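Just one protein chain is left out here, and the rest sit where they should.
Think of it as A and B in the order they're written, each chain with its own count starting at 1.
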């Protein structure tokens, strides 16, 4: 008790010293956090820089045309390689995946957000989120050992009834280790993520917009068409872009299912073709140092491709934010 | 004039004079039509001798939608029929998607349980040729745990601090750039992250393959996920809390450490766990950087290691019945590992949720 006055006397210096450590601490802490942010930027920049550097080494010695050569003999002397087949295979398999996955994912998202009995909806959403976490290699072996035999029948059908479209004309006999099967598997893989993002968007549709449609005498489907889908459109697009990004860069599921070849064929049911990521996985083991540089060059193209897709998705999301902001 | 509208039976063929009632399908109609369609699908499949169950399912699905439309258009009206078709399509989508996903889980569990036992979990592949039975997954499990742990140790602090920067300090062009590139980074394919570490760590600096190299690639994949989820959680912390603390004369950094972060810690750890679960299944960068090994190597900084996803890939490539068994068993172990992480993460989220005042 006797010391109380002394304590109050020393109070100002204490608080002042506390203030100064506070300021130093603030500097250190804000510096650290800012540094982390900068580190992230540095990592991104160096990914681009280093890949470009190694790629340029590879390209300078390439005897083939990087864009049009239908071959990948990077470890040979002289090296000959080109990405035409890989680009084609990556884009085609991703398009197939999107064509299958997006409508179904929208359907499931609507099911969870607007159709399912309420007791079912929450656990369903949970299961879908869990499925998004299943590793791609598991999808890969499931696709190769289980899905491929199951799809043979479907392939025959498509050939028989839709063969006239050229695209679904199956010219080679054999198991379904084709770009089409890869597309189906990729579709199954990206379903959970596209579903879960779309569901979030559908759940954000203002309740009063749905009620307005109902009060006008709309059926459930008409409510969805007038109030839910227009509101959720950009969200679904960005969800799809997210899925597309995953499909483009997927390695293991393609590597297990596809029987690769360096051919471009629009007959998507025929085995053959390749994708960037699959090619890197397949050729890496036997590649010499120069061969690795060539694979890095193809990786750079994949990197740029995904950057493009992701950038587009971000732009769409940003536009949507402005839009909903204007309405608020 | 409203009378005029009424006399035109508003798209409802079965409308009564007053316009409010209509003929309706009984409540059990959708279920009945579904059962009928499945029966017909299976029947057609058996009669036409279609081997693939996929075809049976597609027949049933098409029948379901078509019969629903037909029945509703006859008994009810066109608008009602459209509504019912939409409903049935949504159900079909759901079933179409659930079947492969359930089949994936079921196949993995039923085939994986064949060789999964204590021996499998506690032994490596030392001295076991790929086509022989026996061997185990211990070395791969160990490798996965070490690599994921290292990756988390690298990525979590950086990700956390970056999120703090973005939410608490970030203003101006730098913060905008970081936000944008974090988004872009989320989309980097795992194999590209692997190639990046390969060029720098292995080709430029001359290190050999090691678990640590793989961890760095995994950390690159993990960082943006941690930043995103932490950012969301920090934004949920009400500003009043920060102001209350600052008004007491607590410096900003202590406010963040003692008030903001503890409030959001549940959500943050959930985000980190989900990110861990995400990278635990990555194969491609491990394949490029860790190289794979049949032996136990408990030092992640020296020499080739194995990991669960890589192990699955190796066993798949061997292509014998026994190696397939091992691949499925390892897949089951990996799924269990990832699911446990997920469940724990969601458990934390639920447990901590009330405290954040939602």
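Assume a residue touches a chain if its C-beta (ideal position, glycine included) is under 8 Å from a C-beta of that chain, and two chains touch if they have at least 3 such contacts.
Everything that follows uses one rule, which is that contacts and distances are computed from a predicted model.
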_Protein name as given in UniProt for the chain not displayed, "Phenylacetate-CoA oxygenase subunit PaaJ", "Coenzyme PQQ synthesis protein D (PqqD)", "2-oxoisovalerate dehydrogenase subunit beta" or "Phosphate ABC transporter ATP-binding protein"_ = "Phosphate ABC transporter ATP-binding protein"
*So which shown chains sit in contact with the chain we cannot see?*
A, B
*Pick from A:227, A:253 or A:281: which residue touches the chain that isn't shown?*
A:227
_Options A:63, A:160, A:211 or A:289, residue touching the unrepresented chain_ = A:211
_chain A residues that touch the omitted chain in the full complex_ = 118, 206, 208-209, 211-219, 222, 226-227, 230-231, 233, 324, 326-327
_Those residues of chain B which, in the complete complex, touch the missing chain_ = 1-3, 5-6, 8, 10-12, 15, 18-24, 79-80
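The rule is short, and it goes like this: only the chains that are shown with their structure count from here on.
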*Mind pulling up the chain A residues that touch chain B in the complex?*
15, 18-19, 21-23, 25-26, 28-30, 32-41, 43-44, 46-47, 50-51, 53-54, 103-108, 110-111, 115-116, 126, 130-131, 133-142, 144-147, 150-154, 157, 188, 191-192, 195, 219-222, 224, 242, 245, 248-252, 255-256, 277, 280-281, 284, 289, 292, 295-296, 299, 302-303, 306-307, 309-311, 313-314
*Which positions of chain B touch chain A when the two form their complex?*
50-55, 58, 79-80, 82-83, 85-87, 89-94, 96-97, 100-101, 103-104, 107-108, 157-162, 164-166, 168-170, 174-175, 177-178, 180-193, 195-196, 198-200, 203-204, 220, 223-224, 227, 249-254, 256-257, 274, 277-278, 280-284, 287-288, 309, 312-313, 316, 324, 327-328, 331, 334-335, 338-339, 342, 346
